[in-house]
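Complex shown without one protein chain; remaining protein chains in place.
After this line comes chain A, so read on.
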């Protein structure tokens, strides 16, 4: 009779769990087409293929960092929210990301990590912080046009090919500054007047909208002066005089600069800081782990908060009466009492992290998917885009082997808990 009642469950379990696992194991010993027995070839590929090796390495990084950081954050949130008046509201907010699917979270974070600071929040913040300490220059991307009297200077910036002398106005034309990036106080450029006692000249954007350069190396009516451009006179590698261009691009240097070459130093042209390459090869895995923690810290917090509610208050009180400060109470009483819950949360997250796929698949752009690779993603790629079902099955069996000890640990703990 019991067997009869068990039958539906057994059939379902067999068809949905046992059979697929068994078939995967069998399939992992066959070759690509499934026709020939391949022995351990697929498993050999597992440990020799570069893509899989990166995936393995990343999986280790994931398993080590994601669950621990999420649990630690969850613990902090849980302990702190116990004490604030709006604790429940705070908990609700932290837990909210759990209500979002991995896919949606992935799309959100793809935007958060966007390289362009105008789009990606992460870089917007980063660039904002960076720019408060280091100002961007006014003329990024300015460069000499055709037949320019300027050439690239060693160590950045531009320098005149010829030396300058008083009485002959110098022209320092550049091109390539976007009109909307020109300084607001820039005025129409003016040809500098010759002065026998000092070096004069103009530095300006030698580019007329709609007409190209206009007069090459000559000031045209609608061309703007490079207001605030720094100019140095360099003689024998030493700066002998320096000045800044006026709003109309004109500048004057003392007679000491006679015979020097004029240099536009590199800090005129410093590129605007573009923030970090969050999804580039080196940062992509930590970035994605960050988004995972954003999702799962709330989960850890709720479980830990539940555990926290079960801690006898008198123990904490007793510790306080005995003169322990809050940190000691947390460190020596709360955490040890919470240890079982913390272990369960960490282990649950570990299982969850081992099979991580969606976030990596969605957040990592195609160009760095290789660097962000994890086993589950490699399984998918091998199985569905490279048509290597044998290797894919081997990966899945390997993943199963990885999960088993963690599962076993969890089940044992649950059983012990049940007995208590």
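Just so we're on the same page, a residue touches a chain if its C-beta (ideal position, glycine included) is under 8 Å from a C-beta of that chain, and two chains touch if they have at least 3 such contacts; residues count from 1.
Everything below uses one rule, namely that contacts and distances are computed from a predicted model.
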Practice prompt. One chain of this complex is missing from the view, so tell me which of "Cytochrome aa3 subunit 2", "Apulose-4-phosphate transketolase subunit A", "Glycolate oxidase subunit GlcD" or "Extracellular solute-binding protein" is its UniProt name.
Written response: "Extracellular solute-binding protein"
Fill in: Touching residue (missing chain; options A:9, A:99, A:134 or A:321)
A:9
Worksheet item: Which of these touches the unseen chain: A:91, A:230 or A:381?
Response: A:381
Worksheet, complete the sentence: Full-complex touch with the removed chain, picking from A:38, A:105, A:234 or A:279, is A:279
Worksheet, complete the sentence: Considering the complete complex, of A:44, A:82 or A:116, the missing chain is touched by A:116
Worksheet entry | Residues of chain A (touch criterion as defined above) contacting the omitted chain | 8-9, 12, 16, 51, 114-116, 141, 143, 145, 175-181, 207-213, 274, 277, 279-280, 303, 344, 348, 351, 365-370, 373, 381, 384-387, 410, 414, 417-418
